[in-house]
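Heads up, one of the protein chains got dropped from this complex, but the rest are sitting where they should.
Presenting subunit A:
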Amino acid sequence: MSTMSPAPAEQKRGIRPAQSKMPQAPRAQRESPLARGGALIVMGVFTLYFLVPIWWLLVAASKNRSQFNTTNPLWFADFSLFENIGNLVAYRDGVYLKWLLNSALYAGGGAAIGTIIAGMCGYALAKYRFPGRELIFNVVLGGVLVPATALALPLFLIFSQISLTNTFWSVFLPSLVSPFGVYLARIYASASVPDELIEAARLDGAGEVRTFFTVSVRMMVPALVTVFLFQFVAIWNNFFLPLIMLRDETLFPVTLGLYAWNSQVNQIPVLRDYVLIGALLSIIPLIIIFLLLQRFWRNGLSAGSVK
C-alpha cells in the first residue's frame, strides 16, 4: 500500500503519471515472492471458504440416510450417490426434473431475451441523441438501486389484476428486465462501438436494426456475455418472485421446489435426502454455463481494461 501512495499525489501535482508509474513496476516484481505468497494465502483461505460447503454437499449427497448422521460429514461413507439421484428423480413422478427444466427455461430464456433487450436499449442510449435520453438512463440507473425483492409484491398485485399470477409468464416477464444490463451495455457501447463504423454502415445502406445486429453486436459481445451471465445467475437464484407468484408445482423453479421440500423435513424426514441431492444437482447447470462462457468473459474484462 505504502509503495502505491506516491502515485496519486504526484498525479495531482501534474507530474506525468506514466513516468511516475515506471519505477514501480520493477519494485513490484522484486516484492513478488512475499506479495504473491500473501495473495496465495488469502486466495487459498477464500477458496476453502467457498469450496468446503460444496464439498460437504457432495459428500452428504453421496451417503444413504443412516450414514448421514453417523459418519464423518467431510468424508465419504458407502458411495450411493447414483442410487440417491435415482430416488430423487423417481420421487413424485420426476417432479424434480420438471423443476430443473423450468429453471432452465426461466433463466435461459429470460437471460437471452433480457440480454437482447438490454443490449439494444443500452446501445440506443449510447449512440442516439434524442430528448429525454438522460432522463431515461437515470431512471434505469435508479432501477439498479431498487432490489428485485422489493418489487415482488407490487408485481404480484399487478399480475393479479390481469389474472396472470400462477402462470409461466408471471415469473418469465419480470425476468426480462435488467437495469444493470442496460447500464453496462450503454457504457460498453459508447466505449467500444466507434461512431465512424456506424456511419460507414449507414453509408453502405444498412438500416439501423441491421447495423445493430451485424456490426455493433459483434463489438459488444463481451458486455453482452457478461449481462447474460449475470442475468442467468440472477434468474436461476431468484426465489422470492416465484415464491410469491407460483402455486402450481409444475411451474416451480428448482429453488422454490427445494425450499418447499426443506420446509417440511420435520414431518417428512425423507425429503431431507432429496433436498441435499437436489441442491447438489441444481448447481451443475450454473457451473457448466460459467465454464462455457468464462472465456468470453475474461476477454471482455481485459478488453475493457486496455481501453
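Operating definition for what follows: a residue touches a chain if its C-beta (ideal position, glycine included) is under 8 Å from a C-beta of that chain, and two chains touch if they have at least 3 such contacts; residues count from 1.
Everything that follows uses one rule, which is that contacts and distances are computed from a predicted model.
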Omitted chain, identified by the protein name its UniProt record gives, among "Extracellular solute-binding protein", "NADH-quinone oxidoreductase subunit NuoE", "Aspartyl/glutamyl-tRNA(Asn/Gln) amidotransferase subunit C" or "ABC transporter permease": "Extracellular solute-binding protein"
Selected from A:61, A:88, A:171 or A:244 as touching the chain missing from the view: A:244
Option touching the unshown chain, where A:58, A:77 or A:158 are the choices: A:158
Of A:168, A:213 or A:259, the one touching the omitted chain in the full complex: A:259
Footprint left on subunit A by the chain that the document does not show: 65-66, 69-70, 73, 92, 138-139, 141-143, 145-146, 150-151, 153-154, 156-158, 160-161, 163, 165-166, 243-244, 246-249, 256, 259-272
